[in-house]
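Let me give you the structure first, and then I'll get to my questions.
All protein chains but one are shown at their positions in the complex.
Note that the chains take the letters A, B and C in the order they are written out, and that residue 1 is the start of every chain.
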Amino acid sequence: MKINTFRNFSRDAIHNIWRNSWMSVASVSSVVAVLLIIGLVLIFMVNVQYIASFVEDKIELKAFLELDVEYEEIIEIKEQLESNEMIGTIIYESKEEALEKFSQQIGERKDLISGLEENNPLQNSFILTIKDPSQAGEIAKSIERIKGVEEVKYGEEIVDKVLKSTRFIRSLTLIVTVILAIISIFIISNTIKLTVYGRKKEISIMKYVGATNWYVRWPFLIEGAILGLIGALLALLILGYSYYYFTGMAQHTALSIISNSLVPAGQMINQIKWYFVIGGLSIGVIGSILSMRKFLKV
Amino acid sequence: MKINTFRNFSRDAIHNIWRNSWMSVASVSSVVAVLLIIGLVLIFMVNVQYIASFVEDKIELKAFLELDVEYEEIIEIKEQLESNEMIGTIIYESKEEALEKFSQQIGERKDLISGLEENNPLQNSFILTIKDPSQAGEIAKSIERIKGVEEVKYGEEIVDKVLKSTRFIRSLTLIVTVILAIISIFIISNTIKLTVYGRKKEISIMKYVGATNWYVRWPFLIEGAILGLIGALLALLILGYSYYYFTGMAQHTALSIISNSLVPAGQMINQIKWYFVIGGLSIGVIGSILSMRKFLKV
Amino acid sequence: MLQLVDICKDYKNGHRALNNINFNVERGEFVFIVGASGAGKSTLIKLLLKEENATSGRIILDNREITHLKQKEIPYLRRNMGVVFQDFRLLPNKTVYENVAFAMEIIEQHPKQIRRQVPMVLAMVGLSERAEHYPHQLSGGEQQRVSLARAIVNNPQLLICDEPTGNLDPNTSKDIMEKLNDINYRGTTIIMATHAREIVDDAQKRVITLSNGEIISDQQKGGYNYED
Partner (left out) sequence: MLQLVDICKDYKNGHRALNNINFNVERGEFVFIVGASGAGKSTLIKLLLKEENATSGRIILDNREITHLKQKEIPYLRRNMGVVFQDFRLLPNKTVYENVAFAMEIIEQHPKQIRRQVPMVLAMVGLSERAEHYPHQLSGGEQQRVSLARAIVNNPQLLICDEPTGNLDPNTSKDIMEKLNDINYRGTTIIMATHAREIVDDAQKRVITLSNGEIISDQQKGGYNYED
């Protein structure tokens, strides 16, 4: 392909965008709309995943130590725990701290346990977070094998429930996102097909005059890329700005609990930026090339 | 309009659907896709609202009675509570039941409160649910005015948080649904515009031969209605069946906790059925009429 | 029947296609409009059809001023004319039969009437065998004849033909001209833009010659006398 030919393609693509301005607007706005739907659901999904992993990170193991362990032994146990790669943070809780916590938990009825300080029935313990919550059971067992550890508790039932819920929500939003994405892409491909259909006469004329398939395709391809890109950037702008505005707004109101556990706007935009640009481009390019196939056979 | 003319319109509409089969498939499938998106989000929203009101219904007031109230007074208080229209269910909890509950709550460390049975420091109380959770504060105050009631507690903070969260989620899903619906309708109108655009020559020829605007519109309108209706029914079928399958499937697995708090499939389908049919019809009819305007002016 | 007074037509890009056109057509006349390619013949016809609006001047049809018409009235104006378009303008999704029938359906003719009349006109233009073809399955001349069939099927008061024989061989053209003459004898006014010298010379009818948007001659019983 000569450089002049490529220049012609670009010229034709831009001319066509202008001359079919009505259709160009339709294409761009459809791309924007589709990317907005996908983006909206994607943001929703990313946040759900984010919140879910937040919840999962809250899962703790509690390793109760035998009543008679000495200070040195505790240090030793801690070192052993630290050497375990599956364990995240390690916090030591003495039995005095445990009692204090308990009395706070039962709140107003504190009087019920007054006098227990002198005769503390509780145990020293390590509070551990783990890196992979689904491994909780096995890690607990391995820790119980350490000398000086009496028992490891982690509220099996609750962990189980939490894990099931988060896993359910994760996969549900993933499924919904994927379905919506597929439907949206289907719609946009329909739209592109129809725009190309409106120009099938033009395509066939080019072929009758002796243009090769690629010669016909190139201007459409460039046109598709430009329109797809414009669509992607517009969608990104709308979505990014709304999300920024929304999280910002939420921060100063009663919704701060929620907004604080959302992915920050900057990070979110960074994360979806390239998906959008690549998505918009490929929608435009692949969409027009595929839709043209039928009309090139003349 | 003569009956024969209407017969011609219907004939033309059906012929056009067949002769432009490719475009008809594109239109129907776009309608299906759009309704699927809206439906999916609608189902999601309905369920969220459903679960939210579920949670809100769980809000309870606890009216603690003075230590020295007699049995007759308790009956009287109960009658007064029953006469209050804002109150839902009323359950009496004696101080013995309260202690039993408390000891269950603290679980393994039950030993801490042994011996309290003889000297129960707790109070008799009524546990009340209310019809409008946001009125909790005022209802509490009015109950406190009843003679024999010492104090009404309802965990102001938690109620507040729950209400705020559900309200937030309600409005969030509502907003998302509305936005997605608007975007989807925008897309479909684009698609319909393009299908009509592909036939602009046809429309102008009819006008040149002397057809009135309505004469040109009618077959398009009937065509749009038929395609929209087919789309709506297909979407309903897909959505209803998937939802039914999904809730049914969930019931027999670990997800039953969630599926049980979902709106049942039958009810859901009944609820959205007419929206879909009317939605599909109006998309088809209004969409084609609006898109034609531009091309009728010849 | 038809009066054009001081008609000028400038297209949007500034091109003056018609300049100061004045002529009258009486009921029952047969008028040829001739002129070089681009002289303004089709533009003149588009003005009569309200496909384009005149920039200045007045058009009066049947004592009624039609220079400015509301959008809603245009269809009823067009129903009084039969038109053969230079570019045929057949409905691509309708067969030959349906295309012709369509012109009768829009004025809500009785189906029985349609079923009798349509085959008759198709036979007249020699297309009985092509009744079930779609326009893209026809040759150029066949499409042109369908356009003619559609124009005459309602027995219009005024028949406007833009180049109705441009894609027809001399014999078919002669047939068609005989038919048009018949129609004219039965009282229909005919305005026909054409390049076919033989036809114009043979017919010995009124000939209006356009050149660069102006009338340069208007002769009763004229011939194709346009010379550069």
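Basically, a contact is a pair of C-beta atoms (placed from the backbone, for glycine too) under 8 Å apart; a residue touches a chain by one contact, two chains touch by 3 or more.
Note that the coordinates shown come from a computational prediction; the quantities given were computed from them, not determined experimentally.
The missing chain, though absent from the view, touches A, C when the full complex is examined. Across C:3, C:86 or C:157, the residue that sits in touch with the chain not pictured is C:86.
The omitted chain makes contact with just one of the residues A:206, A:225 or A:239: A:206.
Touch with the chain omitted from the figure is made, among C:16, C:179 or C:195, by C:195. Of A:8, A:49 or A:282, it is A:8 that touches the chain left out of the display.
Touching residues on chain A toward the chain that is not drawn are 1-2, 4-5, 8, 15-16, 19-20, 201-202, 205-213, 215, 297-298.
Interface residues of chain C facing the missing partner chain: 11, 13, 15, 34-38, 41-43, 86-87, 133, 137-142, 144-145, 162-163, 166-173, 195, 197-198, 224, 226-228.
Operating definition for what follows: only the chains that are shown with their structure count from here on.
Each chain gets a centre from its C-alpha atoms; the one nearest the centre of all protein C-alpha atoms is B.
Averaging Cα atoms per chain gives one point for each, and the point farthest from that of chain B is the centre of C. For the pair chain B and chain C, the distance between C-alpha centroids works out to 62 Å. Distance between chain centres (mean CA atoms), chain A to chain C: 67 Å. The residues of chain A never reach two or more other chains; the list is empty.
Residues of chain C in contact with two or more other chains: none.
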